[in-house]
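The complex appears here minus one protein chain, its other protein chains still in place.
Chain IDs A, B and C follow the sequence of writing; residue 1 opens each chain.
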Amino acid sequence: MVDPVRIAVVGGGYGAKVALPAYQELEEFEPVAVWSRRPERAREVAEQAGVELGTSDFEELLAVPGLEAVHVATPVVTHLSFATAAARRGLHVLCEKPLGDTLVEARRIVAAIREAGVVGVVGYELRLKETRQRLIDRAREVLGHPRMVAVSLVQADHADPYSRPYTWVHDATMGGGRLQGYGVHDLDMLLEILPDVEAVAAATEVGVTMRTTGGDELRPVTAEDAYAILLRFRGGGLGVVTLVATARHPRGDLVELHGEGGTVRLDAEERVWWGRAGEDLQCEGPFDSSSSEAFKRLACMFWAAIREGKPPAPSLEEGLRVQAVFDAVRVADVERRWVRPEPATVWP
Amino acid sequence: MVDPVRIAVVGGGYGAKVALPAYQELEEFEPVAVWSRRPERAREVAEQAGVELGTSDFEELLAVPGLEAVHVATPVVTHLSFATAAARRGLHVLCEKPLGDTLVEARRIVAAIREAGVVGVVGYELRLKETRQRLIDRAREVLGHPRMVAVSLVQADHADPYSRPYTWVHDATMGGGRLQGYGVHDLDMLLEILPDVEAVAAATEVGVTMRTTGGDELRPVTAEDAYAILLRFRGGGLGVVTLVATARHPRGDLVELHGEGGTVRLDAEERVWWGRAGEDLQCEGPFDSSSSEAFKRLACMFWAAIREGKPPAPSLEEGLRVQAVFDAVRVADVERRWVRPEPATVWP
Amino acid sequence: MVDPVRIAVVGGGYGAKVALPAYQELEEFEPVAVWSRRPERAREVAEQAGVELGTSDFEELLAVPGLEAVHVATPVVTHLSFATAAARRGLHVLCEKPLGDTLVEARRIVAAIREAGVVGVVGYELRLKETRQRLIDRAREVLGHPRMVAVSLVQADHADPYSRPYTWVHDATMGGGRLQGYGVHDLDMLLEILPDVEAVAAATEVGVTMRTTGGDELRPVTAEDAYAILLRFRGGGLGVVTLVATARHPRGDLVELHGEGGTVRLDAEERVWWGRAGEDLQCEGPFDSSSSEAFKRLACMFWAAIREGKPPAPSLEEGLRVQAVFDAVRVADVERRWVRPEPATVWP
Partner (left out) sequence: MVDPVRIAVVGGGYGAKVALPAYQELEEFEPVAVWSRRPERAREVAEQAGVELGTSDFEELLAVPGLEAVHVATPVVTHLSFATAAARRGLHVLCEKPLGDTLVEARRIVAAIREAGVVGVVGYELRLKETRQRLIDRAREVLGHPRMVAVSLVQADHADPYSRPYTWVHDATMGGGRLQGYGVHDLDMLLEILPDVEAVAAATEVGVTMRTTGGDELRPVTAEDAYAILLRFRGGGLGVVTLVATARHPRGDLVELHGEGGTVRLDAEERVWWGRAGEDLQCEGPFDSSSSEAFKRLACMFWAAIREGKPPAPSLEEGLRVQAVFDAVRVADVERRWVRPEPATVWP
């Protein structure tokens, strides 16, 4: 019988909708508190989940007796304050991706967690999907030196002003946008295979510029709903990472990896194609591609790091690695130039 | 019964292998001469094709009695001298793509052809494939304001040093590379649909750096075998155009167009998927995707412009339009910055 | 008694609303035809103005017997074709500002007009306002070497989606935007005083991203409604030119010129303040600031160039001068860098 970790979920969006149900289902966790900016939302989530405390007072949450861990799932620009406050109270931290709004913020989060000596992991669960796990494994087997790699996502959930109501993810000043929503996951996956990015160029765009608040009003959207990133890998090889969330017709994610040693491809039907140079491509799958299953895997890894001392994963270092490239993408987009990612170390 | 145009083919590569057989097959043409840099190659090609003259003396070719038209299919950096010399002799010109190595060269070619009052067309035959024609038509019907468009080519013919022998297309100083080989065709197709490119960023690479000469020797390759281009369209919308010629496993060409009005997609099985916003995608095809058939269509359009006074197509203006973007891509790649294409006019 | 010039107005917007009434009022002109893209609009305008011909067939307009001059007031991207066609028919041309969508287009227009030997002027009438004339005169008197010059416009007519209906001026691909609407006038005025611009940086923005079509629908706006331009003058001195058309409260135009020799200022009450170093500022005015009066002045200058052989003004050369800076502003904005304007000569 496992010894459950007493955890609090911070954030009334993804945290309440995806993380909390998973924690309730898993015997490895006992959710004991929920924080949301709005008190009524906090209470509502807590009540529905049968969790004792629903609050918008973070100090109250941190003071819950026996609390061991915190899952920070708030707007990106607020990660720094929530995650560092929790770590300084000696709580283990699962911080949503990206770690911070900038590399500097991410470094401070990592420094605070290290200093506190607690366990820290980053919410890059999408790499734990069966599809992506198999892709990563096969790539490590056969890819070799990269020649061209591409990740292409086509989603329709932002295609018109009424397709999804306005939240902080549509607000650039809150750290919103599809890059923080999906782009960092895709970069994380690529960096698992090809960690050496030499430089990036990028373009982002707001295609649907107004969005419903749920009522009659439309609010201006300032965070990108489409992006295209070029990567040059150190030692050679090109990469392209694109997403459009405003397509009129969605399709499954495509990942294609072409290397000197061979080819690996994830197709829109969740199958993995792979083969070495000179051999035919083989097809495996379809594999499970559920995000919620992937999150449960990540949660169990968090538990194992806390209870069994296993190496935390996805690690803070991996979180910084993505953040460095993400930061470079933001600068590249704003300054309209190629940018070399900074080294993904803590200091500085 | 048609009145055939007496034509000379200039170039012992594509000209001899693809264009000449097509001219022989078509009753609209009577091939009367072939030029190649090497006299023995010129004679060999002429003999095999049953053409009267095979020569490496361009003046001799131009002096063939009754000659009416010239198909310039030489290395890109030589287009300017062959095409302008032919035009000045009053010969109609089919010039291979891209028109020139630079926009300045292309403008001089166009100016010379206009001044001579002869017919000029540019070898952008790939847009005449049934697949691409259907794609272009559907895009004009349903796409509307663009959001994300992507063209992705994966070829394996350059995957290793022995997969294809060294020619001028591997030599950057001769105007070689996959951008001139395929990239310009893809840009031409996109510009048929979305003519307003605001700026481009680009990266090119030589993945297989040595190539067989046919004998024992390996020669260094200097012209790109992979490229990735980002486009921003004026008024909004992003685009990505990529090719890797060194993949270990090829796949069919993919084109995806996502717009405010709807979606159009060409898949690897030569089918076109299309639909308006709010409607399901429909599937048509597979369509014919043969390059040689496409070339025959272009040749017949050249004939019709000469004999029936039809508007020449693909036109010199369209050739300049591609060239302006192609030039911007070259500058963007070398200077590692975003570049706005110059206006695609003749002057300056 | 003056000998009126028989003129045709091309364009159903500014041409019909401002230019045509002025021509009717002035004894120097006899408007004889109107062109609009939509036949019914053309007929409506012609009828209301008592003009014989209202047509959407440009050839029909050019063929009007006795027609002497054409006023091209169509979307910017169409100036080239209308203006050159008219010039080649031997008609005098008043071309709206900016001459073309790009410097290259503008050069071709100027070349066509020169080649035809007809009179050409550019629609920079705002410099002919009494306010701006006085400002320019005083600046030439006292400014000397520039230190800081600023032009600042605050307008409210684009402040919300329903404040002005959608037309081509909201479409970037038609050459729309407030830079073409106002920015070029302000640059023209500055260049009258300080012709040597060394480099520009610029930022543009679409603040109100959707606009009514008049009916229920909102269309996306792609052309800027705000801009800010930095200028460095050759030999020293800085400049700033800004406009926001989406302000909630408008105010009168401000122009401030600070030079080594003195100061000149146009205030929001149409008064000109000026003074030499060491002397107090004097105040003159208020002066007339009517755009329609300014246009009549320009029209009479066009007449004088045609009938009395006076030097055409604002001249084609001045039109190119503005266009070179305008082009640099566009490139600077898109490529996010400083850009040195090209020399404003015709070839190239």
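Keep in mind that, in the parts below, a contact is a pair of C-beta atoms (placed from the backbone, for glycine too) under 8 Å apart; a residue touches a chain by one contact, two chains touch by 3 or more.
It should be emphasised that the depicted structure is a prediction, and the values quoted were computed from it without experimental measurement.
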Omitted chain - touching chains that are shown: A, C
Of C:G236, C:P286 or C:P343, the one touching the omitted chain in the full complex: C:G236
Residues of chain C in contact with the chain not shown: 147-148, 150, 152, 154, 159-160, 199, 201-203, 205, 207, 226-228, 230, 232, 236-240, 242, 244, 246-249, 256, 258-263, 275-278, 281, 336-338
Those residues of chain A which, in the complete complex, touch the missing chain: 101-102, 104-105, 107-108, 111, 171-173, 220, 222-223, 330-331, 334-337, 347-348
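Basically, only the chains that are shown with their structure count from here on.
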Interface residue overlap between copies chain B and chain C, same or different (over half shared): different
Geometric centre distance via CA averages, chain C-chain B, whole Å: 41
Shared interface positions of chain B, touching two or more other chains: 199, 232, 236, 260, 337-338
